[in-house]
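This report refers to the structure that appears directly beneath it.
For this view, one protein chain was removed and the others were kept in their places.
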Amino acid sequence: MLTRITGGRVIDPAHGRDGVGDVWFEDGRIVPPPTGRAADASYDAQGAIVLAGGIDIHSHIAGSNLNTARLLLPDLRRDGSFDGAPASFEIGRLYAQMGFSLVVEPAISPTVAMQAQLELAAIPFIDRAILAVVGNEDFLFHLMRADDGANAIADYVARALAGSRALGVKCINPGAAAALKANARAFGLDDVVPRWGFSSRAIIHALQQAVATTGVVHPLHLHCSNLGLPGNVETALATIEAAEGRPLHLAHLQFYAYGTEGPRKFSSAAPRLAEAVNREKNITVDVGQVMFGQTVTVSCDVLRQFNGRHSAHPRTWSIAEDIGNGGGVVPFRYRRTSFANAVQFAAGLELFLLIDDPTRVFFTTDHPNGAPFTTYPDLFALLMDRELRAQWLATLPQEAVAMTTLPAIAREYTWPEIAMMTRTAPARLLGLVDRGHLAPGARADIAVYRPQADRAAMFRHAALVFKDGVLVARDGEVTTPRFGRVLHSSPGFDRAIDTRLAGFFEDTYGVPHRAFDVAAELVGGTEHFEVVPCRS
Amino acid sequence: MGAVVLRLKAPPPWPLDLAALQPAALAGKSADEIARMTLGRVAVGDVFAVSAGDAAELVLQGGSPLLDCVGAGMQSGTLLVEGAVGALAAAGLRGGRLEVRGDAGDHLGGAAPDSRMGMSGGVVLVRGNAGARAGDRMRRGLLIVEGDAGPEAAGGMIAGTVAVCGAVGAAPGVLMRRGTLLLGTPAVAPPPGFIVGRLAGDGTFLRLLARALHAVSPRAGECVAAVQHRWLGDLAALGKGEILVTGGQAIPQHQRSG
Amino acid sequence: MFELVDAEAALDGRPAPLPQGIAAAAALLAGAAAPVIAGLRTDAAGAVAAVALARRLGAVLDHAESEAVLRDLDAMRIGGWIVTTPAQARAFADLVLIVGDPAPDVLAALALERPPMLDAEQRPRRVLRLAAGETLAVRLGLLRALAKRREVAAPHDLVTLAEALAGARYGVVVWSAAQLSSLAIEMLCGLIEDLSAATRYAGLPLPAPGNAAGVAQALGWETGFPFRIAFRDGMPRHDPVHYEATRMVASGEADAVLWLDALGGGPPPWRKQVRLVALAPPGTRFADPPEVALAVGRPGIDHAGALFHPVAAAVLAALPTAPLPRPTAADLLGRIQAALPAC
Partner (left out) sequence: MPELTRNGVRIDDTFAEAFDMRATALVITAHDARWARQAALTMTGFATSVIGCGVEAAIDAELDPDATPDGRPGARVLIFAASTSELQRQLQARVGQCVLTSPGSACYAGLDGAERLRLGDALRYFGDGWQISKRLDGRRYWRVPVLDGEFVCEGTTALTKLAVGGGNLLLLGRSSAATLRAAEAVVAAVAATPGAIAPFPGGIARSGSKVGSKYPAAIASTNDAFCPTLLGLVRSSLDADTAAVLEVVIDGLTPQAVGEAMRAGLAAAVALGPEVGAYRVSAGNYGGKLGRHHFHLKDIV
């Protein structure tokens, strides 16, 4: 069926397009304006903004840790107001309403990938992907000691991607979860894992190299050490330096934008971080914006969650150790009246606004850690409206606002910048050639927003949302559920790594390694998956 | 018009969850509207004869141990039951007043199903006996059982006051963090996890407590007047709770070294 | 006594072709005022299909072993918990406290006779035991008080145990919720929390049979809640007291039950007469023939299925050990749902 969206302001930074025009699509793909054929269906977009479908590169939408959050907090969900851990179906519905068409779950240990893939299979409307977590497994440390270390690690990483059907590689507080098992309670960039003697820095280097060797497009996606601690800007700056020019993605940078200025020894250091990111072109970041309200923190940074469990609100938590990272679930409420939370809120916005290049800063709340993804509409509105920011700031503790530069920042995101940050750039970062833009050949993942005075309302309910050319949401109402694809990489590797893995796993853990592999036939079959090519 | 009155017409067919029958929510509703409300598979009108009222006051005439969750989650108003109630009466109650002129089941004033916190305010008075785990995880408020209570009364209590004028079952106050459990039946030794403590010499607090309890239940007020012992625990938990006990022979003061 | 033999279906004990069995099941369930889907001994796909059917019917969902699972979940919700997996315990635990008498299969996977696999010094493990029983919660309370160095009067064995616990570098406390009161589990979680102030401790709650943990996970992502869910207007509600299948059957509230037992755990536990659709593997014996019985394949034996792996403590793919072309629970539930009259 040939479909046409007419008369909207079409913004596609990938091809320098920004102007009133039409978008045509057929059989799930964008097509050039046909000659001599009339559209079978036409949608009027006059006065509206037409973008590619949104892409969220870092949102916890699946996996046993998130599911623990669901089971931990049934009472919060009873009145329907808590979006920290929606059921799988709701995740798809809520994202689709906002005009998103791809969401990446960034923290799945290969040993729990099967469940994560089952959960992804239950999320309708959008495409999905996971990143596989490595960096705290004894097997990795074992390989780091081996003579053929570098190659073996690359094989191991490729094998982990294959077994878990993951798109890229995530590393979370490298070494810290292993150190916690030996009763460490703090772990920085140059601390070493007891028994093995490897520092966080060494693990990051090894994994950056491995990712490069596999050819996976998405760079190592790193959750640094010392998350959330005052003064941790030094950790983030040192980590940026440690990358030595190689590609590195730093996740939820806001949680590392803290200095120790001021009477409470807690301040925003976002300007320093933004400056470093502006300078180091190999670095990409997502923000992990904090928004106020009840949420639940869900993280494979088990050391951080272990240390933070007593700040839980409500007072309950689950700290679960596992092969590699494990995970912790700690409910938390960000309060407008809290000095620290207000600084966090402002620091996130400072990062968004002080990092010049919208292709290297990505739009996230680290759902649900900074806030549920359902707060995105408010966040978009804040980025695009200086006056609105001033109104929010006026409601915060002024001694906290004074610890930030936010009041002085005049920048307002433009539509092309929003499109770049949430469409064009994330598709490139993930190595997707047919998503995030509107040129012929792209998947017909399209979001149409109708401008209105309340920008948040506009973003909450896109006027029209197409996924693979099918209308899936209109003014906030979703259509009959349909399912997108799960994207993954499939780098080659030497099968010899399987033998080493098998021996290590069976002896150490009493479980054959192959038992952890995702069985495609149980999660929708091969049609359900889409391979994203590696660099050759 | 006054109170809304629901008269039990016949024993309920199976356990009914009455949490929806909140006094404040029923005030001003017509008898028809109330009768049409559903309790799972049955309508209120199938089980109760309804007479409407305009006050935040609800009277249940006739009781049954199959009436669960009576006054559960209540925030205001008064609810009087002229008979017995089942499990989870006053569970998660936050305000208002519930009086049961009969026995109550398990988890009286405890945590509502699917919740982690017991009652957090208000006043509950049970003229008869209560089942197991009365006042479980209670956070605030006053819960008085004029009869006996089952095992694990005031278990996991966070704060508040539970008074049991009659006997209690095993392990009263187990995992108690803070709060007061008043026992009207003389007991001789503290339960496990509790140590023998001291009453404050001036008795000022007991005077305040007696006055507050007496206003709700003279019998409970008299129990305070007869308090002779104070036990502290549960030392397995935070250990800042107290059990106040009337009469009986206390074991000797626990001797600490130094 | 009725035994479901290797026929596709049986109606009141008489063999019938599958389409007839599906139609009868759909008719029975569609006509019920308060249907319950119970048992739920199935794989992830079966659980997902059961949720869809329950949503459609407005039915209650409960698992045969939900009591034990909810006891563990309650302990987690009430005060938080720190837990680990058998695989981790095998690799790291230098002290294992076994509470009660858990099933030996998972214990065997811990290889307690060997030193912890990833312990640098390879010192032998210390294995301690604490008997379950009525007074366990009280004894655990005293143990906790001792572990906090509070001066409570306690029996000598607990004093010795408290001293031993303090000496661990990575202690693991193993229990099986089916054997313990919820209070005892809460005490154990509290003990682990207290000990974790100075050293490392973690709980190891062993999973209940019937893939209860796996089904709890599936219900979690499908509905946001574990067992004892009802659907009203398509929205799930969770009430561990009022949506307990056994109680609903005993009180007469439930008027039809779909008993789902793809893992061969046996017939329903209740004696009360209630209209019954049973999905069970051939060989299952019932006291009375169910109105509708459908033969179902066993995940991990007859066909592949996602099941909770007790040693990995994760939902993993279980490949068939002896593949047979029997319908899966998800197939049958989907077909029943498709056969329901249009609403």
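Side notes on the structure shown:
We just call them A, B and C in the order they show up, numbering each chain from 1.
As a convention for this text, a residue touches a chain if its C-beta (ideal position, glycine included) is under 8 Å from a C-beta of that chain, and two chains touch if they have at least 3 such contacts.
On a predicted model such as this, the values are computed, not experimentally measured, just so you know.
The missing chain, though absent from the view, touches B when the full complex is examined. For the chain missing from the display, the contacting residue among B:55, B:159 or B:196 is B:159, taking the whole complex into account.
By the touch criterion stated above, the residues of chain B touching the omitted chain are 140-142, 159-161, 178, 180, 200-202, 204-205, 207-209, 211-212, 215, 240, 242.
Please note the rule applied: only the chains that are shown with their structure count from here on.
Judged by the touch criterion defined above, the protein chains are all mutually in contact, each touching every other. When C-beta pairs in contact are tallied for every pair of chains, the largest tally goes to A-C.
Put simply, the C-alpha centre of chain B and that of chain C have 33 angstrom between them.
Averaging C-alpha coordinates per chain places the centre of chain A 48 Å away from that of chain B.
Looking at chain C, residues 77-78, 238 sit in touch with two or more other chains. Within chain B, residues 114, 116 each touch two or more of the remaining chains.
Chain B contributes residues 13-15, 17, 40-41, 66, 68, 87-88, 113-114, 116, 137, 152, 155-156, 171, 174-175, 192-193, 195, 234-237, 239, 254, 256 to its touches with chain C in the complex.
Of all residues in chain A, those touching chain C in their complex are 62, 64, 67, 70-74, 77, 85-90, 111-112, 114-115, 118-119, 122, 138, 180-183, 195, 306, 309, 312, 315-323, 326, 507-511, 515-519, 521-522.
Put simply, chain C touches chain A in their complex at residues 44-45, 48, 73, 76-88, 90-92, 109-111, 117-118, 120, 169-170, 199-200, 202, 216-218, 220-226, 236, 238, 304-306, 309, 311-317, 319.
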